[in-house]
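For reference, the structure discussed in these notes is given below.
Note that this complex is displayed minus one protein chain, with the remaining chains in position.
Note that the chains are named A and B in the order they appear, and that numbering of residues resets to 1 at the start of each chain.
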Amino acid sequence: MLIPTTEAEAADMVRNAASAGQRLSIIGGNTRSGFGNRTETDAVLHSTGLSGITAYDPAEMVMSVRAGTPMAEVEAALDANGQMLSFEPIDHRGLMGTQGQPTIGGVFATNASGPRRLLSGAARDSLLGIRFINGSGEVIRAGGRVMKNVTGLDLVKLLAGSFGTLGFLTEVTFRVLPRPKTQATIVLSGLEDGDAARAMATAMGLSVEVSGAAHLPESVRGRFLTGRLPPGAATVLRLEGLPASVPVRAEKLISAFQPFAPVTCLEADDSAALWQQVRDVLPYADGSEKPVWRVSVAPSAGFQLVAALRLETGIDAFYDWQGGLVWMRMEADPEAELVRHVMHQLGGGHATLMRAADADRALTPAFEPLPSGVAALTQRVRASLDPAGVFNSGNPAGA
Amino acid sequence: MQTSFTPEQLADPHVAQSEKILRRCVHCGFCTATCPTYVTLGNELDSPRGRIYLIKDMLENGRPADAQVVKHIDRCLSCLACTTTCPSGVDYMHLVDHARSHIENTYRRPLMDRLIRGLLVAVLPYPARFRAALVLARLGRPFSPLLARVEVLRPLAAMLDLAPKRAAPVAKAEAAPPLAPALRRGRVAILAGCAQPVLDPGINAATQRLLARFQVEVVQPQGEGCCGALVHHMGREEAALDFARANVDAWMREVESGGLDAILITASGCGTTIKDYGHMLRLDPTYAQKAAQISALARDVTEYLATLDLPRQAPKGLTVAYHSACSMQHGQKITLQPKQLLKAAGFAVKDPAEGHLCCGSAGTYNILQPEISAQLKARKVKNIEATRADIIATGNIGCMTQIGTGTDIPILHTVELLDWAYGGPKPAKLG
Partner (left out) sequence: MSDTIEFLRPRANVLSRRDTIITDLKDLLPVDCLVHEARELVPFETDAFVSYRRLPLCVALPQTTAQVSAVLKYCNRYGVPVVPRGAGTSLCGGAIPQEDAVVIGLSKMSKILEIDTFNRTAIVQAGVTNLAISDVVGPEGFFYAPDPSSQMACTIGGNIAMNSGGAHCLKYGVTTNNLLGVKLVLVDGTVIELGGKHLDAGGYDLLGLVCGSEGQLGIVTEATVRLIAKPEGARPVLFGFETSEEAGACVADVIGSGIIPVAIEFMDKPAIEICEAFAKAGYPLDVGALLIVEVEGSEAEMDAMLALIVEIAHRHAVKTVRECQSATEAALIWKGRKSAFGATGRIADYICMDGTVPLSQLPYVLKRTGEIVEGFGLRVANVFHAGDGNMHPLILFNANDPDEAAKAEAAGNEILKLCVDAGGCLTGEHGVGIEKRDLMRHQYSKADLDQQMAVRAAFDPQWLLNPSKVFPLEGRA
């Protein structure tokens, strides 16, 4: 177990491992370790020894944090200043059945994002700068502290979501946003999946700036807000902003949809609670090992994917990102080939096996297999950062 | 932009002027976006920035024009969309004028090209010859597809295709009775023009009726002829200046005898040139001042009508797609008045998409560059037809001929619609 407390120490450890031909797996809070491909490792390199906020000026809306800092600490500091991470990183503990403290490094290494993805982007969109140790044990700085920066290659994006396969993050600098002063959620009840997809697409095309659009079919609806959502499938649309504007926009949405479905409105507290539950995949945080897929497709393809799979196998599903993010729990087998086949027929996307029993995980590639041209390139890119294959070997983030 | 001219080169006032123009260009490339030929061909050499660079290179090196440069300058429509777009204020018009006359003076075109240009120069500016040519064209039309098969003969085919299918009646000079000075609101001359009265004499007739109705006295000075734009755009500067001088003389006689409030032009292509007489003749000591005076009096007919404050009419229930000729919107920067006049006259007015793009007429361009011209025409017609308008209005005879051969929607001069709205006869084209 390697727990560096300084960046230099971390660099030494990686350098030693590289020269000794050792393989390292990188771990932050170990709350997301259940997904991804299984890794082979000689030692575990922990980020938790690198902790603390190194710079935070709320007026600049930028924060720099050592990678092993617990999310709770980051969020508390932001909260105290009325700010937030706009990309709403998912907390994987419930879904994965893990314990411990998620770290900010883990958030960026997995590009963890939430419902605001369709408006504010993913973790990678907020990440401005990083420091990391490459596979040769060198400290590399990429990006910076400013929002606009096109100085050289964007290694920041490359490292975000690379699952610790390209380098060991030691510090991250990211953009934060003011927390919206208030929010509300419009609930359309009783829509079929396809109608819900169309309703969400319509809502996203209106000038009301919807910041969350999810569809919770009747099978999962009761799990949210302890069953307080109105009966029938719930299509939920979130509005955030100034108190002067949210009710006006809500009214606009309500009048747009009233002719087509029963419409209700959730006030700020319920709305906030609901979206946190959507973010954390509450219906499938069930303590089971039933396989769970996270499928990213074009919003128009999400409900078609689920409908097609239903004809073949037992699944339960709900939708975020206007229908473009499908959370699916399989009754038994992961059915990886089926899922990926249907997804490709519907125009392609990205299916990740988030959770499965060990036996299934061993047999199923967690990430979407890449086309050959991209796979070859991916290997070359990986070799350019980690020539000796030190990091998280066996888990090349989908390659 | 950096330039490199010797003091000896700059002693030539034309070169000095071009150097000054070139210095303003910062090579930002905005002009490419609105250039019809760049949009059509996707080659920077066929964009204003590319041409500016070609011209710069040619002038700096004091080189005669060559086939490559000529090809790309010839493809320029002189629509001047680039000058509307250019934030730096590059005077592309006078730069390309200089380049064209440089080409004319230093480059010998292939035989067929020379013949066709010679034909256009000898015929178009002269109404009688043009009228005779149209009769011949009608006879020759069946041969057009045959001619179109041979590349160097394509301009001839284009010419035959453009000729109107029916002959327009010979214009009758409707001498309006002079108004007593106390009653009249103004006294103006209308440019009779050269090609327009042959192709569509109704335009000036409508203008005269309309003006008379609003107590404006119209005079027709003797000795006035083609404005010179046609030969000017072919680089024949001396010929152009001769036309200009003749017109200046004709109008100055009228200015000095009865006085003129304005010289009205009903073809915006001519308007752009007449407004430039002051510049064109700036180096001619006997004419410089007079020419400037004439340019200052020149107005597009809609510019002048807009000052008359015509009464608002009841809605007509007709939608007009207003096509702004390049010489109108880019050459003369007149964009609002024609539409305001049409709206006041009771028409619903629509702006077709990509209104800044040329229809491909551009003087003799549709004859000399038939392929590009045809593509631009098709694009223009598609945009106009998308408005689902009942009528197309425009202020330039060239556009009327060009667009008219591509659509079934009737196309009229703005002033013909105004004349109708204010009590004149319904235009024949509206059935």
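The rule is simple: a contact is a pair of C-beta atoms (placed from the backbone, for glycine too) under 8 Å apart; a residue touches a chain by one contact, two chains touch by 3 or more.
Model, not experiment: these values are computed from the prediction.
Across the complete structure, the visible chains that the omitted chain touches are A, B.
Contact with the omitted chain, checked across A:111, A:211 or A:304, is made by A:111.
Set against the missing chain, the residues B:54, B:77, B:344 or B:368 yield one that touches it, B:54. For the chain left out of this panel, the touching residue among A:96, A:155 or A:330 is A:155.
Per the touch definition above, the residue from A:3, A:44, A:77 or A:139 contacting the chain not shown is A:139.
Chain B residues in contact with the hidden partner, per the touch definition given at the top, are 1-3, 23-34, 38-39, 41-45, 49-50, 53-54, 57, 66, 68-69, 72, 85-90, 353. Seen across the whole complex, the unshown chain contacts chain A at 57-62, 82-83, 111, 113, 117-118, 121-122, 124-125, 134, 138-142, 144-158, 160-162, 166, 177-178, 198, 201, 204-209, 241-242, 244-245, 248-249, 252, 296-300, 321, 324-325, 347-350, 352, 367-371, 373-375, 377-378, 380-385, 397-399.
As a working rule, only the chains that are shown with their structure count from here on.
Each chain gets one centre point, the mean of its Cα atoms, and the points for chain A and chain B are 61 Å apart.
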